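Yeah, one chain of the complex is gone here, protein chain that is, but the others are all in their spots.
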Amino acid sequence: MPIIEVRGVSKTYEDPVTGRKTRTLDNVSLAAKENDFLILLGPSGCGKSTLLNIIAGLVPHDADGGEVRVEGKRVTGPNPKLMAYMFQDPVLYPWRTVLRNVEFGLEALGLDKAQRHERAFQYLRMVGLEDFANYYPRQLSGGMAQRVAICRSLALETDIILMDEPFGALDEQSRIILGDELVEIWRRVRRTVVFVTHSLTEAVYLGERIVVFSARPGKIKVEIENRIERPRRLGEPESSRMVDALWGHLKGESLIAIKRARAEEERLELPQE
Amino acid sequence: MRWGLVLAILVIWEAVTRLGSLNPIIVAPASVVLLQVFRILFGDTTVPNFYLNTAITLGEVIASYLITIVLGVFLGFVFASSKLIGDAFEPILLVLYAIPKIILYPLLILILGIGALPNIVFGVLLGVFVVIFNTSAGLRQVEPNYLRLAHSLGYSERAIFFKVVLPAAAPTIMAGLRLGFGYTIIGVITAELLVVSVGLGWLIDNATVNYLTAQLYALVLITLGIGVAGNSLFGAIERRWVK
Partner (left out) sequence: MTRREHQLSLLIRASAIVLLLVLWELAVRLGWIDKLFLAGPIEAALRLGPVASKVAPDILATLVEFGSAFCIGIALSVTLGFAINQSPYATAVFRPLLVLGVTVPKVTLLPLFLLWFGIDKTPIIIFGALSGFFPMVVNVMAAGTEVKPNQLLLARAMGYGRFDILRKVTFPAMLPVLSSGMFYACNAAMMGVFIVELGIARQGLGVVVHGYAVTFRTPDLYAAVLLTASITVAINMALWYLARYFGRWRR
């Protein structure tokens, strides 16, 4: 049985100010098996992040017959015992040290102080940050901060980790290094990872299965299995071919997305001072 | 919505005073008070020299504010220009700010006597700190990248100051001037009410000791109104200027 099942899920977003309805996801179905490294790939605005939020239980999908099941149970809200969620922004609480940030999720799980401390340190060692345990977030670089965020998600020891463009704000070298580390950890701890990205190379470098989305309203265009052997290398011919194939599917959708962004000019109106 | 709130307050005020059994010396009904406001503004002779006294108060405010601006901006510049001097005097300034200046007021009266002068000085005491803080902060916190760019383009220090530093610091400085204005008004009016000699403070005191309740309420409203008007005017000027 797949560990994550999405069946016929749609999402319509209604603007609270203008009342305009936008369909961001259209009848999406997919499944992730255990220990999968599933990539959600698509142009901006195609709803891939929205789908991730729906799977995480942070956002409800339209009540029109679609459903999301995780480990067989319907998703009704966030379930930190099953799923850990990561943003593009590391979201480290600036008033907590690195260690206390990693412990943040553990407090909700009901572990006592000693247990939290031990587990946090265990995972800090796994990502190589045990020496920075008492640093404050403002003292960390972007890559290190994101590494702490990864550590925090891992420490929850959930079966599933959901990641929304976690390396998006980093420089390329950090992206590659962290990507390698992530894959290394994934193979070691055997968890299911769902990873959202708009980068073709990242998708091919990291993923086992790649789901390609169309432009908004997001539908699934194609699902591709990535059987390239690990450890994968940058620029090897197999990877390049796959990137090319993906671009073939994605190019048209990306052009639509870009044109649409310029034409619609949706801008948030900030409240008056 | 806001006006609805104001209207609601007026209605409740009127109702409570008319229907309740409150001492008429303590509260006057809204309608009577509003009537008084109009009468005062249009030359009611029971209020001795309303416009003269208002002018005196306004004069004090303006004088006080001018001094505040000049002193505040000047000191702000001084503290911003030299890191050493700024750091040296910052704690002193902070401690001075921490003293509730009102406690110095009797000293002011003692030294300067009763009249407009202590009121003006007190206004300055209240308003100057905000202006100093904002001016020095605004000047010190110009984006380093702005300065780097200007340097790379070969501008002289003097040119950089006028073309980059000043415009970049302007919004913060203006905010300081606006707040300073508000505090100066508070200072002047507080001083006037505390040791009464001339101006609106005197008019209010006059109404108080003669138990002219409606007139008292009316004068209080007018004074509040002036305070609000002054601040709003300033806000409008600031918005126009700092585009």
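Should a chain be cited, it is by its letter among A and B, assigned in written order, with residues numbered from 1 in that chain.
Methods note: a residue touches a chain if its C-beta (ideal position, glycine included) is under 8 Å from a C-beta of that chain, and two chains touch if they have at least 3 such contacts.
What you see is a predicted model; the values in this text were computed from it and never measured.
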Chains in view touching the one left out: A, B
Residue in contact with the excluded chain [from B:41, B:117, B:147 or B:220]: B:220
Residue in contact with the excluded chain [from B:185, B:198 or B:214]: B:185
Residue among B:102, B:117, B:175 or B:237 touching the omitted chain: B:102
Touch residues of chain B, complete complex, unshown partner: 1-2, 5, 25-27, 83-85, 87-89, 91-92, 94-95, 97-107, 109-111, 179, 182-183, 185-186, 189-190, 193-194, 204-205, 207-208, 213, 216-217, 220, 223-224, 227-228, 231
Contacts of chain A with the absent chain, listed as residue ranges: 56, 58, 78-81, 84-85, 87, 89, 91, 93-96, 104-105, 107-108, 136, 138, 156, 271-272
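Keep this in mind: only the chains that are shown with their structure count from here on.
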Interchain centroid distance [CA atoms averaged], chain A/chain B, Å: 53
